[in-house]
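Inspection log for the structure reproduced underneath, given as structure tokens.
Here the complex is missing one protein chain, while the rest keep their positions.
Labels run A and B following the written order; every chain starts at residue 1.
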Amino acid sequence: MHSIPAVITLTTDFGLTDPYVGQLKGALLKGCRTATIVDLTHAIPPWDVAAAAITVRTSYVFFPSGTVHLAVVDPQVGSRRPILAAAGDEHLFVGPDNGILSLLIKDGRIEVLHRLTNPVFFSSPVSCTFHGRDIMAPLAAYLAGGGSLADIGPAVAPRDVIMISEPSVSRQGHRLHGQVRHIDHFGNIRTNIPCCSSSVDLCTFVGLEIGGCWLPHLVRTYSEVAPGGLLVLVDSSGYLEIAANQANAALQLGSTIGDEVIVHFSP
Amino acid sequence: MHSIPAVITLTTDFGLTDPYVGQLKGALLKGCRTATIVDLTHAIPPWDVAAAAITVRTSYVFFPSGTVHLAVVDPQVGSRRPILAAAGDEHLFVGPDNGILSLLIKDGRIEVLHRLTNPVFFSSPVSCTFHGRDIMAPLAAYLAGGGSLADIGPAVAPRDVIMISEPSVSRQGHRLHGQVRHIDHFGNIRTNIPCCSSSVDLCTFVGLEIGGCWLPHLVRTYSEVAPGGLLVLVDSSGYLEIAANQANAALQLGSTIGDEVIVHFSP
Partner (left out) sequence: MHSIPAVITLTTDFGLTDPYVGQLKGALLKGCRTATIVDLTHAIPPWDVAAAAITVRTSYVFFPSGTVHLAVVDPQVGSRRPILAAAGDEHLFVGPDNGILSLLIKDGRIEVLHRLTNPVFFSSPVSCTFHGRDIMAPLAAYLAGGGSLADIGPAVAPRDVIMISEPSVSRQGHRLHGQVRHIDHFGNIRTNIPCCSSSVDLCTFVGLEIGGCWLPHLVRTYSEVAPGGLLVLVDSSGYLEIAANQANAALQLGSTIGDEVIVHFSP
């Protein structure tokens, strides 16, 4: 048993109305009684593997070193698709081999990757429709309790796992073309344009186009514009965000996920 | 104090918008500071005792032995209806005497049943509208901390507590008639037809009727049919479920709770 309690985060598309999340937590506690379990979100749109992959990528770093991040969006549950566990950047990750961990691989965060084959994890009763509870939770608990990745099955190369593609950001002259990636609870419009990238120099920002609107205000904080006013800023994960001060920007602009966003820079 | 932290699960109709669940957890922590509290669900439809009873019945087994399961759907709160605590199958259960624990009794899971009369649990200020927080949470915390059932009040016989009736599954020749019991977050249609019952031999499954539709595909996993396709399988609690691969079966079929489901078997 750890003297420092293990932390396990959960990212799923289970929602909060059914007892599925609770049952999965029961399985985690059976395997690691002292774990502290944190919900990252259970509101991933059903079967949206990419949304879960993005959530884990942008959130894991805010947790203590050694945290186990379990991501379960699993449309192929019960089939022969493998289950993966990975380590990198002082964190651990568990999920099905459907791309859910692939953005971490793409970002170079993963150092070791193993495929689950150890029969111990398949020997208890396993529902064909809930591997999250019956296989992946015991695996995450095993790792949270200090279990070794090498014991779960063979190492696999990153090139042998399923990768998901994400819309890319492209530069055309003094313009950068990106997309709306997420609309949050406040109506803030989060894009896929990273601000710490070498291709983005916010000092030369001229304006941002979205849905036929031109937004010239790049600010540091929401309250720099009048209440209701639209603005552009760097979000809390380091990407460009379109928002309104104490108002719902997505409703004002009629924006949806996938909409084009164009940032204009001065020469 | 336990060396192994106690686990307490919660099943309520409180929702997640108000601070009621949080206040109840505060009361649990006042009584048992080291407890790990897990939300099973707070989305039971308001005052729906039967839905809570089904949730506890199908979920408790996924938790560690010794877990205390507190279920609070309590339309008669503040009246003289008793409060019960029970033990069985290596778990503990607390709830009002309104049928919420009765499916566990019906299933033969309960070994000991006590009615709360110990004045200690009624001596602090008690709101007439929130016995969950002011009486049942301290009781659950007491049991989680190792308190004895015998100390809370007299043993009662199962025949002396309120039972709820549930729609039964009936056999007519080579057909089994059941009901839609729950529609989950994914639109999966969960029935009251148990698959491990001796009356259900899935090897002779011919097809399932629901809402005028005929579903001939009994599969093991969602991904055995094409995306969007309807299917029948065994759910993660061992009951028959109608679903669609990566789609919302309840919307497709227009199903609601209580709809009839007929399973046809070959002679």
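The rule we apply is simple: a residue touches a chain if its C-beta (ideal position, glycine included) is under 8 Å from a C-beta of that chain, and two chains touch if they have at least 3 such contacts.
Just so it is clear, the structure is predicted and the values come from calculations on it, not from any experiment.
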Quiz prompt | Option from B:V21, B:I183 or B:L208 whose C-beta touches the chain left out | solution = B:V21
Practice problem: With the full complex in mind, choose from A:S79, A:N118, A:N192 or A:N245 the residue touching the hidden chain. | Solution: A:N245
Exercise. May I ask you to list the residues on subunit A that touch the chain which is not drawn?
Key: 4-5, 7, 9, 11, 16, 36, 38-43, 55, 58-59, 62-64, 67, 182, 184-186, 220-224, 233-236, 241, 245-246
Quiz prompt | In subunit B, positions touching the absent partner | solution = 13-23, 25-27, 29-30, 33-34, 37, 46-47, 75-79, 127-130, 133-134
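Operating definition for what follows: only the chains that are shown with their structure count from here on.
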Quiz item: Where the centres are mean C-alpha positions, what is the separation of subunit A from subunit B, in Å?
Solution: 31
